[in-house]
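Submitted below is the structure of interest, expressed as structure tokens.
Left out: one protein chain. Kept in place: all the others.
And then chain A:
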Amino acid sequence: MNGADTGFVLISAALVMLMTPGLALFYGGMVRTKSVLNMLMMSFISLGIVTVLWVLYGHSIAFSGDLGGFMGNFDMIGMKGVNPDSLMENFAGEKIPVLAFSLFQMLFAVITAALMSGALADRVKFSSWMVFIALWVTVVYFPVAHWVWGGGWLAKLDPAVIDFAGGTAVHINAGVGALAAVLVVGKRVGFKKDPMRPHNMPLVLLGTALLWFGWFGFNAGSELGVDGTTATMALNTQVATGAAMLGWLIYERIRHGAFTTLGACSGAVAGLVAITPSGGNVNVFGAMLIGVVAGAVCSWAVSLKFKLGFDDSLDVVGVHLVGGILGTLMVGFLAINGTGGLDQFISQLTGAGAVIGYTFVVTLILAFAIQKTIGFRATEDDEVGGIDQAQHAETGYDFSGVASSGSSVSATVPATPAQSKKVDA
């Protein structure tokens, strides 16, 4: 076993873990005061649900064997047969524990599911959201991860799809999933009429910073070891992200006359997304170009929701889908080490197209099934009054004024569980 590589993968896994709460803060700051906790929780809950499903069967579906290129088999259900001494080869041919790889990949699944939550801000039942992401990772994420990284059909294309750290499996996947879910769930009450200003921009910047920091593990960690490619990926991650922040801000300054904080944060995230599939395969100027283009194009793309009339509340489609597609396609032309060119571009196009098609249709069916059975949306009263109070029996902030001092302070533990208020419809 190679200790350095193993150590790096474990630290990278911990960095990727931090991205999900970072994402929660990024999203949480962008919603209104009355629904900040729900937004945080919709992302955060993924760390519970997807973690458990991953060890039960996710790892097996993604990385054990191969059934027709579509998914893995069930030989590793419950991590069967894997023990601390089980080793696998990384890209450098060094041995690392399968469990380290599994933990790293688990956290990719966690954040992919969490990414979709931003599109459905303020308006879905929390219970239905939990059911949705459990089903979604099962039938969408785990198989698609197998396609790209588990030896599935996209990995078998000639030339194979380049997806270093998840442009297709993570960002296009989450972006399309979000779009399909939004089309079923519908718009927030008051979309395009009521102001829905972000309530806490410092929180957005803090979340962005945590995402950026964690992304080094996400991208560089995907080499599964420590070598020149790892360093390339880490450097490119930084370069593309910085360039994308500038790209977004310049576009915004021209179009809207100000360098906004949300623009800087959104641009950074767009750059991180776009460099994800390609970072190990381009040089530093390729990374810079990918960053600037992603920043400017995503900035333009987020305005589409108002034109097209779908309420992708926090621009998951505009940033992750568009950024993911850009990065996935641009690597086709910009790839160094002899892999670029038209053939590669066609492979990239096939990969992006396949994930878009599969994920869109399956997510649409899933979301529709949930809508028709247990109901996806919260009631209009709960949505307007604030989903935090209705779904979580909490509020994010205590703005105690005269009006809120009337509540009596009594023993807060109910005498019997049956008397406790039912908070989840």
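Keep this in mind: contacts are C-beta pairs under 8 Å (C-beta built on N, C-alpha and C of every residue); 3 or more make two chains touch, one makes a residue touch a chain; residues count from 1.
Operating definition for what follows: contacts and distances are computed from a predicted model.
Participant: One chain is missing here; what is its name in UniProt, given the choices "Cytochrome bc1 complex cytochrome b subunit", "Pyruvate dehydrogenase complex E1 component subunit beta", "Nitrogen regulatory protein P-II" or "ABC-2 type transport system permease protein"?
Facilitator: UniProt lists the chain that is not shown as "Nitrogen regulatory protein P-II".
Participant: For the full complex, which residue in A:K80, A:K95, A:K156 or A:R197 touches the chain that was left out?
Facilitator: Touching the chain that is not displayed is residue A:R197.
Participant: Of the listed residues A:T33, A:T51, A:T260 or A:T350, which contacts the missing chain in the full complex?
Facilitator: A:T260
Participant: Hey, which chain A residues sit against the chain that's not shown?
Facilitator: Residues touching the hidden chain, for chain A, are 30, 195, 197-198, 252, 255-258, 260, 262-263, 266, 299, 302-303, 306, 315.
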